[in-house]
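Each remark here refers to the structure printed beneath this line.
The chains shown are only part of the set, and none of them has been moved.
Order as written gives the chain letters A and B; numbering starts at 1 within each chain.
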Amino acid sequence: MEERPLTTSPFDDDHLHEECGVFGVMGVANDAAALTALGLHALQHRGQEASGIVSFDGEHFHAQHALGHVGKTFSRQDVIRRLLGPAAIGHNRYATTGETALRNVQPFFADFDFGGFALAHNGNLTNAYTLRKELIRQGSLFHSTSDTEVIIHLMAQSKQSSAVDRLIDALRQVEGAYSLICLMPEGIIGVRDPLGVRPLVLGRLGDAHILASETCALDIIGAEHIRDIERGELVVCNGKTVTSYHPFEQKEDRFCIFEYIYFARPDSEMHGHSVYDVRKKIGMELAKEHPARADIVVPVPDSGVPAAIGYAAQSGLPFELGIIRNHYVGRTFIEPSDHIRHLGVKLKHNANPNLLAGKRVALIDDSIVRGTTSTKIVEMVRSAGAKEVHLRISSPPTRFSCFYGVDTPQKEKLLAHKFSIEEMAKLIGVDSLGFVSIDGLYRALGKKSRDTSKPGYCDACFSGDYPTALTDISSHMPQQQFSLLESGGAE
Amino acid sequence: MEERPLTTSPFDDDHLHEECGVFGVMGVANDAAALTALGLHALQHRGQEASGIVSFDGEHFHAQHALGHVGKTFSRQDVIRRLLGPAAIGHNRYATTGETALRNVQPFFADFDFGGFALAHNGNLTNAYTLRKELIRQGSLFHSTSDTEVIIHLMAQSKQSSAVDRLIDALRQVEGAYSLICLMPEGIIGVRDPLGVRPLVLGRLGDAHILASETCALDIIGAEHIRDIERGELVVCNGKTVTSYHPFEQKEDRFCIFEYIYFARPDSEMHGHSVYDVRKKIGMELAKEHPARADIVVPVPDSGVPAAIGYAAQSGLPFELGIIRNHYVGRTFIEPSDHIRHLGVKLKHNANPNLLAGKRVALIDDSIVRGTTSTKIVEMVRSAGAKEVHLRISSPPTRFSCFYGVDTPQKEKLLAHKFSIEEMAKLIGVDSLGFVSIDGLYRALGKKSRDTSKPGYCDACFSGDYPTALTDISSHMPQQQFSLLESGGAE
């Protein structure tokens, strides 16, 4: 019995993954850390490898970082009790590099000349390596392998006197995508990059203010959604007021369109759109563009469900749960030899044989990255008796890598980069394959079509149209750039 | 910050719960334990507190019992490697009493005169306490607080020579519900009680035979479903053949109707019915019996989804995901003081505010037990902006306790036992409330209505019509019957 580890984490499937969720609260009596833990729990889908919380009690900062799900560490009373104070920020992390060392777990903290400062980052900087090299040359010491740390060092080098001014100074030197939440003695700070690639919202709970990646993190604590932080805006919440700054050059909106397709939770609202509603509408566009001669519409759960509801509504075909998801996933099981095909996918999914037998199935999924999981799911659906499988994808073909905080394989590994749609259909083993068009996607968002001169969203993973410079990429950043490989900690 | 532990386990909600899942395999080269671990993983919904596997390698039995989910222990290579042999049986457990001691975790094992014997039980015996008292009086020593152990002691007292004959001898003395899987050097045994209350199916994987509570456990390992074990039937699988016995008096079929409503996985097939299909049909009956002047049909996920699909199809109203489930549940979080209403329910569910605002909602759930969760979910739906809430339940009112292996509160705590439907609607806070009728339920199963003289199912929790004697209940079994309180083990 050979050991073939089969990971069953929600990330083993063939999806792009958001790297981070951030949360902050200022102005609650003693509960800042407990509220932050709940907010991070609601944002768990944005990063599942590690979490951290830093609080400030008026005199000292308190920190806890831990590998694993939020609930593993931050549901513990002894942990939360140590994180004193009326202000706290937190971070969920999904690691792109496989380096899961605790030193990379945010929020990062720095003891500046003027006081302590903690920072949590969702996004990715595209000139971090270049800046890092220069900072090291000048005598800065880096302690993580994260791009985020350059912001801290740029702050340390700044000649400005206040934390906010130093932060602005630092951010003017970086390029890429960022939504940041920071904690300083005077309060919490929220900032979005000038293009507004990653989300950040502002909420209120009594007199306290909340910053979070998504509105679902406001809902869990019963906070009210006030508004989205604007692109290029910096807000300071001091426990009473929210002060807004626009310190950066004005740029056009380039909010990540993939947040609507897959990353965000369907119950979140982003830039005035209900995520659930957009997904349903994409499904409707998909049905218009790629109708299927099918008996039933079946989603790949859970991410394919809203688009499948839309597809079914538009097409008039019945929506059915043809694939059942087992929610008790977790560790890796040992695979018995020879008996089982595609065990990995079966640990999480099972085709519903009584329903599928003899049916022509319109199968709805949100995206195809490498194509590995799709192939297995299609085979499972066929084994359960489906007569035909018509795969419909609620995003355009993913042909380019993301450099703005999403874990994507190199484009050479993207199925849609290498193959035509006909070839993909054959490889995956479906009777027909259809992707929503890029214009269909924009229609679901209320536009007529994509305006090439001013698209209004970042859709680089589909279009290759990157809205920022990619300095590190152009300067041939080495693949293996760090000299220390640290493991995540022995338990 | 006071500690108010908020359990977020799937069992904290207001459902009845199946107590056990069982699985066995005979005749695979070396993988019996690995296959059993996978089967138990697929049956995790039937019991989540503890699991055990016993294997036989031709010479020795090997056992491992553990608290927690199957994957926590039985995904480990070192554990599975110790469980040698071509035959194994396993058990998932949900504890009714709160006693989670390892000594109560099945399969139970006994070293008889004639050899080793292991046994896993799904169900509950209604004369176990009476038999136990008598056995102790005669010198038997009990090591668990489980009703199942009396079967083992009755076997030890039997004068029959073979294990199978001793087991039959023992089972003739018990009353109640049982589906058993046993392991002996000669092979594995499957038995169902004369009424066939709990499920048990037979499958095949190559030359090997499988016994399992549900067909979804066959699917995960790619095994073929041969047939259900009949009521009152005992089968012996020796690695080559399956021998069938009918050693008990013939009785009418009384399969648990609640398996269709909630317990079983929707992708399982039971007694020729697809569970998913029955649930959808119940939803359709519900729509006929209790239509709602609503804008949308919203399920309480995940258990309410199939009935909601049926309700939507029948009523013509759109099916919508108005409540989103957070799957990253686990440990208990600390509740921040004062800020939050119904945090417990929010750790797992969030109402989708953009969808619900201003809508009249037909909310579909599968049952109401105490009514506690329903009240909270309805309030959450209203807070999200729903204008009206019409609650529709895909089972008749649960008015009586189950004594056949389902965890039910005493009937005095059942909302439907104490209140009329109008009173319940008021307590829960809905604009209207409708339960499917008992006849509607039978119609969903292809009957015209319930045949009182010969219903064909056990529906005692709705009707109070118990198909067996309830000896322990009549003989006033003391509430606190055991002298040893053992905790589950310090980690």
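In this text, a contact is a pair of C-beta atoms (placed from the backbone, for glycine too) under 8 Å apart; a residue touches a chain by one contact, two chains touch by 3 or more.
Keep in mind that this is a model prediction, so the values were computed, not measured.
J.: Please report the number of identical subunits in the complete assembly described by this file, where 2 are shown.
T.: Number of identical chains in the whole complex: 4.
Just so it is clear, only the chains that are shown with their structure count from here on.
J.: Just how far, in Å, is the C-alpha centre of chain B from the one of chain A?
T.: Centre-to-centre distance between chain A and chain B: 36 Å.
J.: Going by the contact rule at the top, pick out the chain B residues touching chain A in the complex.
T.: 1, 3, 8, 10, 28-31, 34-35, 37-38, 41-42, 44-45, 48, 69-72, 74-77, 80-81, 205-206, 216, 219-222, 265-267, 269, 274, 276-277, 302, 305-306, 309, 313, 318-321, 324, 326-337, 339-341, 343, 346-347, 350-355
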